[in-house]
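Sharing a structure below in structure tokens format, with a few things to ask.
Only one protein chain is missing; all other protein chains are in place.
== chain A ==
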Amino acid sequence: MIPEDRGGPAQPLLTVKGLLKHFPVKKGLFGGASAKVRAVDGIDFEVLKGETLGVVGESGCGKSTTARLLLSLIDPTAGEIVFDGERVGSRALSLKEFRRQCQMVFQDSYSSLNPRLTIEASIAFAPQVHGVPRKEAVGRARDLLARVGLEPRRFAERYPHELSGGQRQRVNIARALALQPRLVILDEAVSALDKSVEAQVLNLLLDLKEEFGLTYIFISHDLNVVRFISDRVMVMYLGKVAEIGGSEEVFERAQHPYTAALLSSMPSLDPDNRTEVAPLAGDPPNPIDPPPGCRFHTRCALVEPVCSAKEPPLAATEGSHRAACLAVQPGSGHSLAPAATSVELAA
């Protein structure tokens, strides 16, 4: 059963508009929310049907917060999420129904499985919540176990602590698929695995995507993995989208200096192509008090006075490729700003 496709293939599966999450920071005993962490500070993006959108960025840039916001595990401060043409939480698409169609795989394979439940019970839990009779749910759980490469007869009645990390992550994937979702958010889903196991799980994810017609949001800090699995990539910095575009465009012709720095920080296996200079110095600024103008200007190689005065919009540079950098936006006042088309920053 392929879940119904309402808006046709051209309509984005997920549209995020102005998503904003500020966490209040308590100060003192009676001090209310005087300061706030701008974890996700107004982001817009779309996820097309059947694609894999990779999300990359440093720790603390808001990747995981974005994932939790998408599933309403935390309430957004502002913003709107539209799923296949219907606003989440509207009469046409209740939160519960949205959650059936959108599932998540977490990073920590151990803490994401209830230690007191057998793995088949863990997988069968969600369908039972949605009214599938227990027997049928357990049967489906066993089918899924087989599908993710775990022999049901050997594994179905085991407990999470009896499994290896890779096996547990397969269970988590099966659990996410038990509701037959259309969108799966993978939050650092392979980051904790060994490289060999990681490769197996990635291939499994690709197979499952094809078989069940899934759409992925793949969050990771591992650029190689993101490049391998993603159709499009979104780069985040300090709660904002720095750059978004097709995977090859972003990796080959990065527009934003931050993306370029991230890419050059990838360890190279070619001795003639060493990274001689640390591409990025220091830590990201404090998201409680982000720098004015472009948030990256404190660490940027191309910084000019205009960067701290003006916040760059996320503007198209070529095709669907968009970047939030004044240096690539015509007429921005930056000396490198092109007269007409794009500037290539990837060295």
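Note that in this section contacts are C-beta pairs under 8 Å (C-beta built on N, C-alpha and C of every residue); 3 or more make two chains touch, one makes a residue touch a chain; residues count from 1.
One rule holds for everything that comes next: contacts and distances are computed from a predicted model.
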Choices "NAD(P)H-quinone oxidoreductase subunit F", "CO2 hydration protein", "PTS system IIB component, Gat family" or "ABC transporter permease" - which one is the UniProt name of the chain not shown: "ABC transporter permease"
From A:T77, A:Q103, A:S247 or A:Q329, residue that would touch the chain that is not displayed: A:Q103
Touch with the omitted chain, as defined above, among A:E162, A:D194 or A:D283: A:E162
Residue ranges of chain A at the interface with the undisplayed chain: 1-2, 68, 71, 73, 95-97, 99-100, 102-104, 106, 108, 111-118, 122, 125-126, 129-130, 139, 142-144, 146-147, 152-154, 156-159, 161-162, 172, 175-176, 179-180, 211-212
